[in-house]
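To start, the structure under review is shown below, and the notes come after it.
Missing here: one protein chain of the complex. Every other protein chain is in place.
Here the chain labels run A and B in written order, and each chain numbers its own residues starting at 1.
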Amino acid sequence: MTARIGVVTFPGSLDDRDTQRAIRLAGAEPVALWHKDKDLKQVDAVVLPGGFSYGDYLRAGAISRFSPVMGTVIEQAKSGMPVLGICNGFQVLTEAHLLPGAMLGNNHLHFICRDQKLRVENTDTAWTADYTAGQEIHVPLKNMDGRYVADEHTLDMLEAEGRVVFRYLDFNPNGSLRDIAGITNEAGNVVGLMPHPEHAVEPLVGTGRTDGLPFFTSILKKLVNA
Amino acid sequence: MSRTPLDTVEHAAATPDVELPWAELGLKKDEYERVVEILGRRPTGAELAMYSVMWSEHCSYKSSKVHLRQFGEKAPQSDALLVGIGENAGVVDVGQGYAVTFKVESHNHPSYVEPYQGAATGVGGIVRDIIAMGARPVAVVDPLRFGAADHPDTKRVLPGVVAGIGGYGNCLGLPNIGGEVVFDACYQGNPLVNAGAIGVMRHEDIHLAKASGTGNKVILYGARTGGDGIGGASILASETFDDAKPSKRPAVQVGDPFQEKLLIECTLEAFAEKLVVGIQDLGAAGLSCATSELASNGSGGMRVTLDDVPLRDSTLSPEEILMSESQERMCAVVEPEKVDRFLEICDKWDVIATVIGEVTDGDRLEIFWHGGKIVDVDPRTVAHDGPVYERPYARPEWQDALQADDAGKLPRPATGDELKDQVLRLVSSPNQASKSWITSQYDHFVQGNTVLAQPEDSGMIRIDEESGLGVAIATDGNGRYAKLDPYTGAQLALAEAYRNVATTGAKPLAVSDCLNFGSPEDPAVMWQFAEAIRGLADACQQLGTPVTGGNVSLYNQTGEAAIHPTPVVAVLGVIDDVARRTPVAFQEEGQLLYLLGDTLEEFGGSAWSQVVHDHLGGLPPKVDLERERLLAEILISASRDGMIDSAHDLSDGGLVQAVVESALLGGKGARLVVPDGLDAFTFLFSESAGRAVVAVPRSEELRFNDMCGARGLPVTRIGVVDGDAVDVQGEFALSLDELRTAHEGTIPALLA
């Protein structure tokens, strides 16, 4: 038995096929979901992929957040379904208020694409169990609007509750407060991050590393053992 | 609105004496007279609009055509070529049922006027060319040339261009895997923004731009048509036909990458369901080009109702609609029973699609507006029978003096310290410095198939996950070499791109080019152009790599001063299994460094002569195409059989530049020994062609040497991968830290 993991395609999604590939390489079954459908095709978990949905017009993720599929995703996420938002998906999750804070333009005003070093701060989420606490990994980062912001109170709360899942190491690529690269909700089922784990799953392509694969094996194990 | 009567065909026939602003639209008197002769009457305003844009230099290649023919006449026999010159882009067979289409185009002038949008729409245009062949775009490359790196205007143009390429390409989900960034004062008022793209399809999915089958519908889909890029047509509209109109429309086209992304997905879905008979993208000359090209390449005629074109600006005149260069539009020919499904797919992707006409059984292109026929032409006369000029050309009188000014006579470094100082100056000079500040603004990873990207010698994309089949692309061009000798310079551009593809382990298959030159009305420029084409065509013939298409950009000059002749050559290659690719970076300490090829005292046009002496003179390095072919064979075999772990081609900057790059990328130094028979300076800085440096694991040393020896390729052991410095024994050592600071600091300091 395996797990069915949905990947939503919004108009302007770019890394949807790559995410499906990563899910497949991890041994799970990727299921394509369409933004206009409310139906999640009985998937066990959902990934909101990277890209520039709706051209990132208005604000990154702001228009997608109101698409029919998101209505169901929000509802199911609140009742515990694992949801991962990568890059644009993270932006959608903050716009949908499934995760606190917001994403703004990089402080240097440029798009940035690099092999980014991260520290895994929380291995209790649905998507990070296969990492070890404090593990340092390299995952490609590529974004225009990657600056994570939240008010001091929220940031303190995230820190106190261990909800900062990933932190940028050595170099903060976008001016994110407290070097935050990814966070989770209180229950640990919803995770969002700016770097792209789906681009670090094969030794031959991308940066040649496979540090992103544990995202997808983590969720597979969790779902299969559930 | 308009007080004047609609200028229909009938009206034109009845009013032969009406003066039309043909000169303002860029037509010469004899060209206008030729239009009148073709039609047997004066053209309508709409017809004049079409002829004037389609007969422009940009669309008709009227100055370059007589020379470009050589690419066909001298085309080598190639089994790989599936679609050659003349279509939106060439198509090459790469095996396993896959076909690859690729092309490079220029967007030079728009990028100078408005760097962000100019560069962005350049990417958009080349990507639509790729989609129009039936392929999914898989990567882009951007060969760029700017004025002096420290000129204030470069700081305006370059960041805008780079942001525009990134803003558009990143948003389309296309990895940017290669290209170049070159600085030279000659490009000050004429930056070269060339854009290349690659697409992949199955053989059976190749589509062509032709309208066939009487009754088939012509569907315009994508963005609405607005007043973009029609400065010329508005003259026609405002001053002759409707005085109340605003007299100037913006010449700058604005791109919407989100719309283009939807266009890609919806077009590919329509292809997959076999709904499309013929297809054409709308680029330069907009609907004028798309309708006349589709109609003239098909079997019948075409009737179009212009009133049905969805508009962004309802005040547009029919002439303006025909000439509008609004971006993100395509035109498809679809059988009537498949129209509903086609429109359904467009709707799924929120793309506006409208039937604007149909294929007729005649041979005329007829266009209607408000019920009147405003165009009635033989489409071939618009699209293909434009003027052809035999422009006079003559070797410029200064050429001899330039070539006589031998770079070999320049003072050379005499001591190890001087060598060290000049190496540092070289690797930190804007042209030789790391461009990562620029390339990090491009997405390299999207689509998950990027095997190699800049600063590797060629970009490489996996196209089949199971078999590992991949393609590689490199673009090169050295305007300094071409200025010294355009014939040789063009061949060196090809040789370098060919070598770069082979260095990564791929077999070179085919060529696309972007020929950037000054004014064709200057006989000296025309001579450079003619020589460059002759050189490129001869070299393509000898290397067996046909030119599949490309682009000519003329009038790149400010006043009397033309840019250096800059033929940019893209070579596409194939690799059976991307697992065998060879990277630039040193992999392991202890591996042996070999120099392949012959090193001569060749400094004309070299980076050293520019950086140290600000000199351009003498002759460029000699070209030996048979040697290039042999070197490529060795590099490909060595890669396939696992004999080398890294390789780097030698070109501008010479051996020392290549070794420094491999060392910095790998984080491992090198100890070098100057080989017998060479002085340290020539060893480090010569730019002799046909060379590469490879790192060979000790276990492979014998086998590798035997292979080179058996095939007759000169091979010289020059050192070993070792330590954390580049150490030229007996001369100098530079630590990697020092080199990294020099190499990586320059561009951010100038531009960030």
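The working rule: contacts are C-beta pairs under 8 Å (C-beta built on N, C-alpha and C of every residue); 3 or more make two chains touch, one makes a residue touch a chain.
By our rule, contacts and distances are computed from a predicted model.
**Q** Which of the following names does UniProt give to the chain that is not shown: "Spermidine/putrescine ABC transporter permease", "Sulfate-transporting ATPase", "Phosphoribosylformylglycinamidine synthase subunit PurS" or "Binding-protein-dependent transport systems inner membrane component"?
**A** UniProt lists the chain that is not shown as "Phosphoribosylformylglycinamidine synthase subunit PurS".
**Q** What are the shown chains in contact with the chain that isn't displayed?
**A** Per the contact definition above, the missing chain touches A.
**Q** Pick from A:74, A:149, A:169 or A:204: which residue touches the chain that isn't shown?
**A** Missing-chain contact among the listed residues: A:149.
**Q** Which of these, A:94, A:172 or A:189, touches the one chain of the complex that we don't see?
**A** Checking each option in A:94, A:172 or A:189, the one touching the absent chain turns out to be A:94.
**Q** Tell me where the left-out chain touches subunit A, residue by residue.
**A** Subunit A touches the chain not shown through residues 58-59, 62, 66, 94-95, 100-102, 104-109, 147, 149-151, 175.
In this text, only the chains that are shown with their structure count from here on.
**Q** Would you tell me which residues of subunit B are touching subunit A in their complex?
**A** Within the complex, subunit B touches subunit A at residues 163, 166-167, 170-173, 256-259, 261-262, 349-350, 439-451, 462, 465, 468, 578-579, 752.
**Q** If you look only at subunit A, which of its residues touch subunit B in the complex?
**A** 11-12, 14-15, 17-18, 21-22, 50-52, 54-57, 108, 110-114, 140, 142, 144, 196, 198-199, 202, 204-207
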